[in-house]
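Let's look at chain A:
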Amino acid sequence: MNRDFGSIVLDTAFRYLVPFILVYGVYVLLHGEESPGGGFQAGALFGIAIIIARLVQGEKCELNIPGNAAVVLGGLGTFIFGFIGLLCIFFGGNFLEYGVLSFLPEPQRHTLGILGIEIGVTICVMATIITIYDALTRREVSL
Partner candidate 1 sequence: MRKAISYVTVAGMLFFLFAVAGALPQLYDPNSPAARHVSPRYIEKSHEEIGSANYVTAVLADYRGYDTLGETTVIFTAGVVTVMLLRTGLKRKKL
Partner candidate 2 sequence: MNVLIDYRPLWAVVISLVAAGLIMLSDKKPNLREAWTLIAAFGKMFIVFSMLPAVLSGQILVTEPLHVAKGISLYLKADPMAMIFAALASALWIVTSFYSIGYMRKLKEEHQTGYFASFAVCLAATMGIAFAGNLLTFFVFYEILTIATYPLVIHERDDEAIKSGRKYLAYTLIGGQLLLVGIIWVYVLTGGGDFQAGGFLAGKGSVTSLRIIFVLMMIGTGVKAAIMPLHGWLPAAMVAPTPVSALLHAVAVVKAGAFGILRIVGFVFGPELLKDLGVATALAWIAGFTIIVSSLIAIAQDNLKRRLAFSTIGQLSYVVLGAALLTPMGILGGMYHIVAHAFMKITLFFCAGAILATVHKHNISELNGIGRQMPFTMGAFAIGSLGITGLPFIVGFISKYNLALGALERGQGIFIAVLLASGLLSASYLLPIVYIAFFKKSEEFQEYKEANLCMLVPLVFTAAVSIILGIFPNAGAHFYDLATMAVKSIVTGNLLGGGW
């Protein structure tokens, strides 16, 4: 991030704001079990961080996920969620029954399972927010 952004205001805002948003997103994600927060909120924060980058730097910004990749990423994020559920089936339980995931330490199985799906949700929400933003702001809408 060492390129000039055009104006000092944008430059400062970007440089100081985005890292905090990203860190806050990570905090919200990881701390979701004990305080308000969770995957959606974190995903929204990440998405906003990237959208800010887009707003400031335009299409070719450095902190970027291009539209096509975002769609794929959104699918993969939800896939992580579903896959964790499917993993529970492979380990002999019902869908999303975290208690059977025997490779995890016993007391934290549920917590870690929740964390896993929250990560999936985060990725999906972030990617989708970018996708929608990207699709809506495209100039060349073909009709």
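Just so we're on the same page, contacts are C-beta pairs under 8 Å (C-beta built on N, C-alpha and C of every residue); 3 or more make two chains touch, one makes a residue touch a chain; residues count from 1.
Keep in mind how these were chosen: all candidates are chains of the complex that A comes from, given by their letters.
Computed from a predicted model, the values in this text were never measured in an experiment.
Between chain A and the candidates 1 or 2, a touch occurs in this complex only for 1. Those residues of chain A that touch candidate 1 in the shared complex are 32-39, 67, 70-71, 74-75, 77-78, 81-82, 85, 95-96, 98, 107-108, 110-111, 113-114, 117-118, 120-121, 124-125, 127-128, 131-132, 135-136, 138, 141-143.
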